[in-house]
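Sharing a structure below in structure tokens format, with a few things to ask.
Excluded from the complex is one protein chain; the other protein chains are retained at their positions.
In order of appearance the chains are A, B and C, and numbering begins at 1 in each one.
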Amino acid sequence: MYQEVILDHYKNPHGRGLRDGDVEVHHVNPTCGDEITLRVKLDGTSIQDISYEGQGCSISQASASVLNELLVGRQVDEAVKVQEVFLELMQSKGKLEPDDAMEDVLEDAVAFAGVSKYPARVKCALLSWMAWKDATAQALGDGAVRESA
Amino acid sequence: MYQEVILDHYKNPHGRGLRDGDVEVHHVNPTCGDEITLRVKLDGTSIQDISYEGQGCSISQASASVLNELLVGRQVDEAVKVQEVFLELMQSKGKLEPDDAMEDVLEDAVAFAGVSKYPARVKCALLSWMAWKDATAQALGDGAVRESA
Amino acid sequence: MTPQLPGLLDAEAIRKDFPVLDRLVHDGKKLVYLDNAATSQKPRQVLDALSEYYERYNANVHRGVHTLAEEATALYEGARDKIAAFINAPSRDEVIFTKNASESLNLVANMLGWADEPYRVDSDTEIVITEMEHHSNIVPWQLLSQRTGAKLKWFGLTDDGRLDLSDIEQVITEKTKIVSFTLVSNILGTVNPVEALVRRAQEVGALVLIDASQAAPHMVLDVQALQADFVAFTGHKMLGPTGIGVLWGRQELLEDLPPFLGGGEMIETVSMHESTYAPAPHKFEAGTPPIAQAVGLGAAVDYLSAIGMDRIAAHEHAITEYALRRLKEVPGLKIIGPDTPEGRGSAISFTLGDIHPHDVGQVLDEQGIAVRVGHHCARPVCLRYGIPATTRASFYLYSTPAEVDALVEGLEHVRNFFG
Partner (left out) sequence: MTPQLPGLLDAEAIRKDFPVLDRLVHDGKKLVYLDNAATSQKPRQVLDALSEYYERYNANVHRGVHTLAEEATALYEGARDKIAAFINAPSRDEVIFTKNASESLNLVANMLGWADEPYRVDSDTEIVITEMEHHSNIVPWQLLSQRTGAKLKWFGLTDDGRLDLSDIEQVITEKTKIVSFTLVSNILGTVNPVEALVRRAQEVGALVLIDASQAAPHMVLDVQALQADFVAFTGHKMLGPTGIGVLWGRQELLEDLPPFLGGGEMIETVSMHESTYAPAPHKFEAGTPPIAQAVGLGAAVDYLSAIGMDRIAAHEHAITEYALRRLKEVPGLKIIGPDTPEGRGSAISFTLGDIHPHDVGQVLDEQGIAVRVGHHCARPVCLRYGIPATTRASFYLYSTPAEVDALVEGLEHVRNFFG
């Protein structure tokens, strides 16, 4: 499960550290103690920044780094679609072989396909993504993002 | 376990029916519902009568009949000894082979040796004997019989 | 010769799966096992599932990242999926593993005792059961009643062994918080009218708990069709191992109701000052669960489903019909409970003249025939019918008409013996 890509993100995380943001959330995975504090900064519906700090395993750390790399600069609705595809992949229990279309959407995040075989680790991979979804919904002040969950 | 002797006592019980007595007791075996009402009549320390009525299986019925046959007419202290030997036999889990001495004491009651192998039935065989012991102790109004339990 | 009855399974083929049925007792007598209402025998498939679990996968479940822990978790949770499908549960998360049906029943009683409104059972409220319950569906409610002050009420029985619902409006009232009853009586064999009871309970807003211990092994059990709130049953009576039971409960109730046993596995997060609880079913599964036993029960429902619960029910119906007919030929035999095959399961209780059931059972045993005698953990039924005990023969998918014949012959022998 430890793809080179994941290890790279773990060792050299993108956009780590807390910066200015519109909303801050704190999410915890109670079963393993992984934690993340995450801030989103929007410009209208465009994602200006996702900054974060946390502790946890390589999977949760790398996943936050990928999230940052993949979503910053996008429109929220595009980003939500990426998040949905990632969620689908993570819930696939290793049974989903990412095709080209999926790779186009997820880029580095396809490296997490192997993690989906490990139920205990899926939550680690999803932690930052769930935190981001929550923060974004709050920042937009409506249920739009929440609904598409 | 159903020795001829036991079946005989079951079909033709000795001294069944309630007659005049000094003390009456009612004992129940809660696990199987066997019941006995038993009266003792003493003349000093000599057992004049043991009368009883009850419902229950052949073992409990036959055992009451044997009790009556064996103990009526005896001195209480002799009877207590018989009772103790019977108790020992019944608690032997089928491991005690009655010898001549025991047969002399227990007479027909040695037929119950086989019952001692069946834990569920030992209580049936002992029901009337425990009732008798209780009634006798009450009739004597002291702890003498109780103590030797 | 034993007749061929319509609806019978190929019991000879099935019996090959059950090693214990080859047992000889009392110096070479073939075992005739008619004590299935007490516990069923286990097919090789279940025993193999147990051995395979211990020999290849054994580990503690949940939270492990090593291979065995993940495999064991998948097997344990996979068993939950199987049980959920077997009872047509809307969600797998509604299936709680307990140690037996008794724990399942006590679990509900305790949840309600500690619950907040609107579920809370207290001194202003009433609990309703029936006179034909197993002690495991009586004593928990007596304890709850003593401990909360709630009033315990019950439905009585008719002379022919059915629930007397004539006073249903007086028994189940606006004060009733819970109605708990058995789907099939373990002593009388009676199948109870679920619909009437559920309808009345719903009218007054009471919860319904169904004790399906004698139903799950023998018929199609569809918790959605039953419309109950909770359904309890036990593994060892349905080809599964000892040491496992099930409580099914409606999701929103399981969310709202408080936990019962506290400990590992049932928590979300713990500090010395306070704890929060995992979502159901884990909230109600404190400690290391009966992992191997769940796997074994999963194999048992696979076995039952492969044959088909409807076909098993038809087989038992045919056997029961035949048994009732044959038993009525025995002089002095009186059936306690419904004496026709309609609306009853395959447990048949009876008395035989004034021969005590202990004697009946013992003499049958000497011929290799295993029946149960006593009050069958339903003593109020014996009190109701003024008898100290009954003899009970109970059948299952591997029972044959020849075994019924053996029983009837055995009873003739009993009569002669004590005659």
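The rule is simple: contacts are C-beta pairs under 8 Å (C-beta built on N, C-alpha and C of every residue); 3 or more make two chains touch, one makes a residue touch a chain.
Values in this document were obtained by computation on a predicted structure and should not be read as measured data.
Colleague: Determine which of the presented chains are touched by the chain that is not presented, and list them.
Modeller: Contacts of the unshown chain, counting the full complex: A, B, C.
Colleague: Thinking of the whole complex, not just what is shown, which of C:Ile291, C:Leu304 or C:Val414 touches the missing chain?
Modeller: C:Ile291
Colleague: Give the residue, chosen from A:Gln3, A:Thr45 or A:Ser58, that touches the chain omitted from the document.
Modeller: Missing-chain contact among the listed residues: A:Ser58.
Colleague: Give me the chain B residues in contact with the hidden chain, please.
Modeller: Counting over the whole complex, chain B touches the hidden chain at residues 30-32, 118-121.
Colleague: Using the document's contact rule, name the residues of chain C that touch the chain not shown here.
Modeller: 19-20, 23, 25-26, 31, 33, 35, 38-39, 41-42, 46-47, 50-51, 54-60, 63-69, 99-103, 105-106, 109, 114, 131, 134-140, 142-143, 147, 152, 154, 234, 236, 241-245, 259, 261-267, 269-272, 274-275, 286-293, 358, 361-362, 364-365, 369-374, 377, 379-380, 383
Colleague: Considering the entire assembly, which residues of chain A contact the chain that has been omitted?
Modeller: Interface residues of chain A facing the absent chain: 1-2, 7, 10-11, 31-35, 55-59, 118, 120-121, 124.
By our rule, only the chains that are shown with their structure count from here on.
Colleague: How many Å are there between the centre of chain B and the centre of chain C, using C-alpha atoms for each centre?
Modeller: Roughly 40 Å, centre to centre.
Colleague: Per the centroid of Cα atoms for each chain, what is the distance between chain A and chain B, given in Å?
Modeller: Using C-alpha averages as centres, the distance is 82 Å.
Colleague: I need the residues of chain A touching at least two other chains; which ones are they?
Modeller: None at all.
Colleague: Can you list the chain C residues in contact with two or more other chains?
Modeller: none
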